[in-house]
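Every protein chain of the complex appears in place save one, which is left out.
Order of writing sets the labels: A, B, C, D and E. Residues in every chain begin at 1.
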Amino acid sequence: MSTVTKTENPETDPRVKAVFDDIRATRKSDFINNMWLYLAFDADLLEKTWGEVKAVMATPSALDPVVKEMLYIAVSVTNGCSYCAHSHTAAAKAKGMTTEQHADLLRVIALAAKTNQLAVALQVPVDAAFDADRQT
Amino acid sequence: MSTVTKTENPETDPRVKAVFDDIRATRKSDFINNMWLYLAFDADLLEKTWGEVKAVMATPSALDPVVKEMLYIAVSVTNGCSYCAHSHTAAAKAKGMTTEQHADLLRVIALAAKTNQLAVALQVPVDAAFDADRQT
Amino acid sequence: MSTVTKTENPETDPRVKAVFDDIRATRKSDFINNMWLYLAFDADLLEKTWGEVKAVMATPSALDPVVKEMLYIAVSVTNGCSYCAHSHTAAAKAKGMTTEQHADLLRVIALAAKTNQLAVALQVPVDAAFDADRQT
Amino acid sequence: MSTVTKTENPETDPRVKAVFDDIRATRKSDFINNMWLYLAFDADLLEKTWGEVKAVMATPSALDPVVKEMLYIAVSVTNGCSYCAHSHTAAAKAKGMTTEQHADLLRVIALAAKTNQLAVALQVPVDAAFDADRQT
Amino acid sequence: MSTVTKTENPETDPRVKAVFDDIRATRKSDFINNMWLYLAFDADLLEKTWGEVKAVMATPSALDPVVKEMLYIAVSVTNGCSYCAHSHTAAAKAKGMTTEQHADLLRVIALAAKTNQLAVALQVPVDAAFDADRQT
Partner (left out) sequence: MSTVTKTENPETDPRVKAVFDDIRATRKSDFINNMWLYLAFDADLLEKTWGEVKAVMATPSALDPVVKEMLYIAVSVTNGCSYCAHSHTAAAKAKGMTTEQHADLLRVIALAAKTNQLAVALQVPVDAAFDADRQT
């Protein structure tokens, strides 16, 4: 059940096929998950979204791929995105997140949510020491 | 400006003093940031909150201390907690987060927020392949 | 599965019947969706909620009905409300939202979520030029 | 006060200068607001973010520019982003949003937040009639 | 600094004056806080918002006035609304919330945010026993 109709035979559109081919090549897998199948209702949205996901998540950068997946989980959980919690937890495990790291991740995101509430509830003033301009 | 009155001379309460002493010893610094100064209005809340922060963030675990600070930032930013964004970005830098890692962190949390919106807007059904019970 | 029991034969309560009659007349349809069937557990809550929805969404105003539905979707998606994303996307389509407009809506709400994260993560200070009092 | 240090003389970096020049040309104004000044700490992030904002917000599309700004406000307010609420309300006014439309916008986003809470609190099951696949 | 211009002499509008008079009479105080001063830019929005706040918060109902203020704080903090955290904490204190109750409130909302994260991160399936229809 979704808010857009899943396109039948989406790869008859060459722009969609090109993206799906790139997803398969990048991931070395034939599996295309629902996110992309549903985004295919608009080729431009599909192309740009995959382009950005590939550039940020599938390209070597200053952060380790597993760390990036864990950050993705942290945001997705805080936003309450069920699909994203599922897909990125699966991705993090596929990239090597251990059960111990998973539990540790949960500890940090649960604690952060808790102290976020306390800081907002108390309306704690920001310390001058945290000002990046002052730290220079 | 805060929702509780900042306690004057909080360390006259021995429970508060013990927590502040432990903060200083753990961080090897005399600086006590406002979060703890304001939480001191209730010694129990102060003790338990610091106890959990110390256990999760200042104790060796499956995740690197810098990674844990970056996860903390990801949650805090998603929750819109200004104080927490400031304090944990400062902490991440103090623990070694480079400018390149900071930019990479921003790329991931911005992208995650974006695809979270798309997945929720489309109400993408969760793929059976993401079921942890099936993965066993 | 819900947190309140769905009332059987809710229209035996004349206040509920009056609201349901008004929903049918306003929408020129016999269909009463679950939101109202479940809210019927408390006649006052049902009456006041429908009254406000009718006044804001079904009464001519400064904004076009389709625009109002798209704004409703933007808020509902950002709040992660699955029911609301479904019901208001269906409503927007019924009121004339095209597939191109739908894709454009998704582009804007995804981009907004992304730059919201960046602005909060950076804690960008508000420019004086944005002060409404200064703009007078 | 921010989490990154504002770059002094950012336009000595040609990539930053190119983006700032494009912002000025696109907006026909010399004013560069803080969002871009702070993002300039990382030229790649600045380029890509501006590129996307320009493509979505400053390029003719299926939705009216004022409507897109109002959708941006709806998301930003729901996410609690102070900077974004300020900058996009100013932008919407600059693009022609009237006071009556502004009040109407507030009515819709306030009502949406309210009924979102009710739908989530009641855990209202999604009606089969809202399934996009069924609507085909 | 706000997104609308604060109306000068708002009580020259008889609809605004009537609302302000009712606020003063209901609260037995001459103080009109900024929320109402800024909402006065649109008399309809002011009237309807105050009408609902008065009906829900200043009218005897099934819940105690202090409890209602604490619930208001819980929502406001979770939504990250700084103004609302301030105004409703002040209101709760004015209506009798003790320091012990305040600390207890913080404990509950911090714990709830924490376990919310865990439940979402784990995507815990809802137990059939929680179904209200089954509980009848």
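Following the convention adopted for this analysis, a residue touches a chain if its C-beta (ideal position, glycine included) is under 8 Å from a C-beta of that chain, and two chains touch if they have at least 3 such contacts.
Everything numeric here is computed off the predicted structure, so don't read it as measured data.
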Problem - Touched by the hidden chain, restricted to displayed chains - result: A, B, C, D, E
Problem - Residue of D:Ala91, D:Leu106 or D:Ala132 in touch with the missing chain, whole complex considered - result: D:Leu106
Practice task
Determine which one of C:Asn33, C:Asn79, C:Gln101 or C:Thr115 touches the chain that has been left out.
Solution key: C:Asn79
Exercise for the section: Name, in rising order, the residues on subunit A that touch the hidden chain in the full complex. Expected result: 80, 85-86, 89-90, 99, 102-103, 106-107, 110, 117
Exercise for the section: State which residues belonging to subunit B touch the missing partner chain. Expected result: 1-6, 48, 52, 126, 128, 130-133, 135-136
Problem - Positions on subunit D where the hidden chain makes contact - result: 73, 77-78, 80, 82, 85-86, 89, 105-106, 109-111, 113-118, 120-123
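Operating definition for what follows: only the chains that are shown with their structure count from here on.
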Handout entry: Chain pair equivalent in interface to D-E, over half of contacts matched, among C-E, A-C or B-C
Key = A-C
Fill in the blank from the handout: Here the gap between subunit A and subunit D, centre to centre from mean Cα coordinates and rounded to Å, is 20
Completion exercise
Cα centroid separation, subunit B vs subunit E, in Å, comes to 27
Completion exercise
subunit A and subunit E have mean C-alpha positions lying a whole-number Å distance apart equal to 33
Practice task
Return the residues of subunit E touching two or more other chains; collapse runs of consecutive numbers into ranges.
Solution key: 1, 3-4, 80, 85-86, 89, 106, 110, 117
Problem - Chain-level touch network, classified as line, ring, star, complete or other - result: complete
